[in-house]
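Below is a structure I'd like to ask you about.
Not every chain of the complex is shown here; the ones you see sit where they belong.
To keep things simple, chains are lettered A, B, C and D as they appear, and every chain counts its residues starting from 1.
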Amino acid sequence: MQEQNKGLSQTVDRLSEESSYRQLFHSYRDGEAMPSGEQLKKIVDLCRAILFPGYYGNARISKQTIRYHTGVNIETLHSLLTSQIYAGLCFSDLDCETCPEEKIFAEAEKLSEAFIETLPELRRVLATDAEATFHNDPAAKNAGEIIFCYPGFRAIVNYRIAHELFLLNVPFIPRMITEMAHSENGIDIHPGAVIGDHFTIDHGTGTVIGETSVIGNYVRIFQGVSLAGEKILPDEKGNVARGIPRHPVLEDHVTVYSNATLWDGSGSAGGNDLWQCLGHPGCACGRNSQTIVFN
Amino acid sequence: MQEQNKGLSQTVDRLSEESSYRQLFHSYRDGEAMPSGEQLKKIVDLCRAILFPGYYGNARISKQTIRYHTGVNIETLHSLLTSQIYAGLCFSDLDCETCPEEKIFAEAEKLSEAFIETLPELRRVLATDAEATFHNDPAAKNAGEIIFCYPGFRAIVNYRIAHELFLLNVPFIPRMITEMAHSENGIDIHPGAVIGDHFTIDHGTGTVIGETSVIGNYVRIFQGVSLAGEKILPDEKGNVARGIPRHPVLEDHVTVYSNATLWDGSGSAGGNDLWQCLGHPGCACGRNSQTIVFN
Amino acid sequence: MQEQNKGLSQTVDRLSEESSYRQLFHSYRDGEAMPSGEQLKKIVDLCRAILFPGYYGNARISKQTIRYHTGVNIETLHSLLTSQIYAGLCFSDLDCETCPEEKIFAEAEKLSEAFIETLPELRRVLATDAEATFHNDPAAKNAGEIIFCYPGFRAIVNYRIAHELFLLNVPFIPRMITEMAHSENGIDIHPGAVIGDHFTIDHGTGTVIGETSVIGNYVRIFQGVSLAGEKILPDEKGNVARGIPRHPVLEDHVTVYSNATLWDGSGSAGGNDLWQCLGHPGCACGRNSQTIVFN
Amino acid sequence: MQEQNKGLSQTVDRLSEESSYRQLFHSYRDGEAMPSGEQLKKIVDLCRAILFPGYYGNARISKQTIRYHTGVNIETLHSLLTSQIYAGLCFSDLDCETCPEEKIFAEAEKLSEAFIETLPELRRVLATDAEATFHNDPAAKNAGEIIFCYPGFRAIVNYRIAHELFLLNVPFIPRMITEMAHSENGIDIHPGAVIGDHFTIDHGTGTVIGETSVIGNYVRIFQGVSLAGEKILPDEKGNVARGIPRHPVLEDHVTVYSNATLWDGSGSAGGNDLWQCLGHPGCACGRNSQTIVFN
């Protein structure tokens, strides 16, 4: 019988010492599961299948049968989403060892239902995004193309789903859903950003929209644009104030061209800051306005 | 027997109303299929296996057997590509309810064959790209490394495949093929761009090359570079003129360094514009030339 | 029986001519395999499971059982990594037709063991990265979130694994491992870069850290940042000098904000160059300041 | 570059000669596909999910949602079954090179619909089989057990599905469906057999029920039972008469115990033969008794 290499054995021992893994160890409670990227992908795919009937899920759909498909999809979505929200609630609250599981599960179920009730409104807003993208892109032949495979539109769908979950205070899951789009398309929108209708992202790789950004209607953003946070200085105790708006506000009909960085170098958050638009003269940046407005 | 939650039922009803889904609904004709990202991935992989024998598809290939492998791969490629082009033709022409399917299918078959006949020339040009990338990257040990896994070279392969299909007026599919590279490597080249041989992309994430860009031979482009379109103003009726060249022209031997944005702010397309190179003094931009030339 | 299309047959013939494929052909030696992206993904996943017990691999782990899990994972890692290093050694040295396979395999086994012995130290350093990321991101609720799904942290893990393999002179594999993170998150760190502890990447898409970059402790880098190489001019014989440091050196506690390009336009490598920070006034570049220091 | 082994090359040549493969070659017409065992498995699984709601397909079903699930399943079944029947029609009629594809497809669609309309009656009869199996097996705790996993019942479901398709003159597919049960459970029922309600098969491995068998209601059959065909002697021209009933007829309430072979050795088909029950005295064979009756 072969002997295991001694060096490997010693490494196993060192890695198994509590002092080594203490900081990087995750201990489950019974019945818990980690949120799953794979499950969240299924959830987003189900949302697409529900919102855009006929484009996803390879199904032939007719007036008679749309109700069957929607019914089955909603039910499956409810079940998958409940279990992911449940996992998110557990993971975000690791120390709550006394919370009864049933209570957390019931909460997850309620949140899942609340999200599903936003789907009709979500569909309405996404229709405006698809329409705006179609009008802005001379290459597009029909709106179907945009719905089916434009990366900017795909990222917006993920963001809008994540934003609704964010508004419901679902922890952890919204961020994972926008990270999915970030990984797929290089577009990084924080689920907390507030974005109006008729929104367009063109090309998009490298675009970052920060947590407290506020974006109006009919806004169009190109690749490499950063709606970056103001630099918030810690107070004398070294604590960073949280929850203060620290990202740009874009009014209606603004276009931000490629690789522009919107930035407030003043060092103090909030207020009537001097936002600068770096890197692109096509942006009418650098005006001393409270928001950033383009004609 | 359990009752379904009432809220869910009502959401199903709202989502099944025609007024809700009308704008976002895709209705197939019989015999149609949507183009499939999965199938297109197989198609690009087959092209790689044909163009670079021995690198892809895990096959041992010898002088005697290369004909067997090429024969089988060409045949499979022909069959898969025909069906995807067929799907693309259907999807791009949704209203053509009277087109006979057979005619569309025959057209797809012809286009698929025409593409396959470009493969020998495609291989010749890609050999120059691999060679140029090898010469430009001191870290590379042999050309095999570049062919096998350089992200910039992978993106160029997708672009060159897509460009040939674009020249054949295949709708929809070319864009999906360059989007695959965009998603994988963050490099967004429009299939319509015209790019010479010995082309190199280094790092590449965030690089955008627009539809009417024209790029000479021996050009090298770094990450974050935008060959962005000129801003085309709509005419008095609000229509945007289409098909006018609106992107930069790079002559032979140009290098565009990282994060440079090539941009024409004049507001009028075509002609002898003042292109500006934003963000990078290493680019000899901003000269009033018809093209952009670097030493 | 159907006839094959003549055009296809001729294309098969042309692609099977030696003159056509000579430059783009990979010929295996017996017993060789190509390095496999799929296997490398498993290897990185195994490293994560070992380094961060309980977060990956869906396993419940307790004090009693951590040794079982670590033992099995180390063993599997050893076996997979050995075969990938072996493939890398073969691929990087294609002409060595006389090397005895056994010798190469034994070398691969030794390198695999050497890498595994660095895992405890790797875990220690990654704990500082996770801690720094947590302190820098006000949105993070606990360090678990960072370990489990922050794209910047994921990219750092890939880099640190790849860097250890790079230090062991393993060819080819380190680059493939950092390319995996590049493709997933748009963050491109060369395995040769030297990076201190408490390192943070925020958002990250489009960030490039070149081969000879040296980065101190407590450094924080945002999206779209390029630590680009100096332009190295070839000597009179047209050869580019290799191995000379040509990328920026960042001292401890530096922050580089979004879309900044660190760049030395002097045209001569090494020495006390005037680095310029392009595209972002928030970077106090080129100055011997507390924020960013170049030697 | 390696040379391929000469022996292999010669074998390839010999196998590629037309004289070698002529008898064993299948040449498709355009647009044809072979029937697919994998697709037929999906079809049978869909039928189970429709017929026994809640047992298959992992779905929670309630009074409100059963219509959604049934609607989606029926539609998917219709689509899959149509394409398999189409493949079966093509495969069974290889020489019909002039048949218009559209006509064959329309025929397949009609047959698929006709089959689906038998599902309610199929469910009714299968309920009697499940009930009978439950009554006959003292070990069963509830009917759910039988529906969910009794091999005999599974074989009966496949047979009843196949029999309906057989009655519609669908070629080839019915046999493949009963072969699936044969392979899974060792029970070989020809789709042409006529079997009454309340039918039970116990254990079942090795049981064979031939094409022209006729079985009454409330019949129970054990493992290893053969309802074998009479030996039909060819006429003077060496042709075997086809279509003549040549298998046993079992009346209502018959039980055939394990390993019994029902056999007519008279050598002449049809008529009031003396069937013998071989191998088991528990069968009151060959006698016009209450237990087993032959006409």
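Simple rule for what comes next: a residue touches a chain if its C-beta (ideal position, glycine included) is under 8 Å from a C-beta of that chain, and two chains touch if they have at least 3 such contacts.
Bear in mind the structure is a predicted one, so any value in this text is a computation, not a measurement.
Taking the whole complex of the structure file rather than the 4 chains in place, the copy count of the single sequence reaches 6.
One rule holds in what follows: only the chains that are shown with their structure count from here on.
Distance from chain C peaks, on a Cα-centroid basis, for D. A rotation of 120° superposes the C-alpha trace of chain B on that of chain C, rounded to the nearest 5. Between the CA-based centres of chain A and chain D the separation comes to 51 Å, rounded to the whole angstrom. Our note on geometry: chain A versus chain C, Cα centroid distance of 26 Å, whole angstroms. Chain centres here are Cα means. That of chain B falls 50 Å from that of chain D. Residue positions 60, 67, 70-71, 75, 186, 205-206, 224, 259, 279 of chain A each touch two or more of the other chains.
Contact residues on chain A toward chain C in their complex (touch as defined above): 4-5, 7-8, 10-16, 18, 20-21, 23-28, 33-34, 37, 91-92, 94, 171-172, 175-176, 179, 182-183, 186, 188, 190, 205-206, 208, 211, 224, 226, 228, 231, 240, 242, 259, 261, 263, 265, 276, 278-279. By the touch rule above, chain B contacts chain C in their complex via residues 50-55, 58, 60-63, 66-67, 70-71, 74-75, 78, 113, 116-117, 119-120, 123-124, 126-127, 130-131, 138-139, 141-145, 147-149, 151, 184-186, 203, 205-206, 222-224, 257-259, 279-282.
By the touch criterion given at the top, residues 59-60, 65, 67-72, 75, 79 of chain D touch chain A in their complex.
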